[in-house]
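Beneath this line is the structure, given in structure tokens, with notes to follow.
Excluded from the complex is one protein chain; the other protein chains are retained at their positions.
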């Protein structure tokens, strides 16, 4: 795992993730990003099931970026490393590195910028103190350090 | 687990499975069916990764049926029981029962009829002897017995 | 168009509908079903955009069935014939026939059983008088006549 990352989850490529070229469709990586974020947040104690769980993640995606390095194939196990690379009053960034478990091939990397918003007016509102503190505790002094994604090695 | 079923796999409901009513979208159950079939076949030794794995599952879906009993919500763990209920020379049927792991609520049940086909002419061809034998060994004398899906209790 | 059907909509197969066998994935037909239902309801004056439009379609899918007859390919224009085949106090059924526009090949047929439900208790509630009347006016004396789907010719 890249030294700036402290969390990893595994995603199996399912048949319905594939496109007509027999590789994971480019749009599916953004679903994997999201599933990874949920596992990261679960690990920090911020995910619960059902309606209540949904409320806790009412954080809007404002930017999404993915760099595709090598195709992922049917049934591959993908190791997704995630980190929160910075956190501010209302927003934060997730970064991702995808590797095929079997041979450590770099598959993709990317980031998502998120902002907490009020509904339905969609104005930025402050992240909770509790959330910011937990993230700072977990990421420690890696927060704010850049991986250089997408130039990740 | 229903007494006619001998195999079970678990599927986590992901955020991207939900529709605007905050429940798993009706079309997604058919993806869960397929992922379940792959786990069932893996258990019998018929799934390998990558291109080779895809070749082994070149079996066409000819009919799909789902009865939705109760909604599934964000982050639910769904227990999917699967069985092959009959197998003939070129075709066979999978049956499914979905239950929420937490409270054993019946979520859905259904079936898929599949046929092995040649490409690209799409003619039915014989299932391999090896496959038929493995299925008969695994399902034993439950083969051919009807659950009465969708009247399953 | 089959003589019992009075409504048709066209759906272009997009690249993201395809699976690794270069044909429309089996789960996508159920999205096409739903898009077709929305166009049918729009034609009857029951669809408006946005939040308000969603409220008008809070009708739960209780059963879905699809019979796949021939594969649909990239960029195909599919003609989807739809009818409401019966309507009762709280429930009704849509039937579908899919044909490739270019050569009239039968691609698939199927049905969906729907029921109007209260939220969040999910109890059946009566369809509005207005809705039942509009459907009866539109379908006329075809209501209740069976096509024999999936034996449709």
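A, B and C are the chain letters, set down in written order, and residue numbers restart from 1 in every chain.
Basically, a residue touches a chain if its C-beta (ideal position, glycine included) is under 8 Å from a C-beta of that chain, and two chains touch if they have at least 3 such contacts.
The structure presented is a predicted model; accordingly, all values stated were derived computationally and were not measured.
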| item | value |
| --- | --- |
| Residue of A:7, A:30 or A:86 touching the missing chain in the full complex | A:30 |
| Residue among B:25, B:83 or B:100 touching the omitted chain | B:25 |
| Of A:14, A:43, A:67 or A:142, the residue in touch with the unshown chain | A:67 |
| Residue, one of C:2, C:22 or C:69, that touches the chain absent here | C:22 |
| Residues of chain C in contact with the chain not shown | 14-16, 22, 31, 34-35, 38, 47-51, 53-54, 57, 73-76, 102 |
| Where the missing chain touches chain A, by residue | 20-21, 26-28, 30-31, 34, 54, 58, 60-68, 70-71, 119, 122, 150 |
| Hidden partner interface residues of chain B, rising order | 15-16, 18-20, 22, 25, 27, 74 |
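In the analysis below, only the chains that are shown with their structure count from here on.
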| item | value |
| --- | --- |
| Copies chain C and chain A - interface residue numbers shared by over half, same or different | same |
| Euclidean distance of C-alpha centroids - chain A vs chain B, Å | 30 |
| Distance between the centres, which are taken as Cα means, of chain C and chain B, whole angstrom | 24 |
| Rounded Å distance between chain A and chain C, as computed from the means of their C-alpha atoms | 36 |
| Residues of chain A touching at least two other chains | 15-16, 22, 74 |
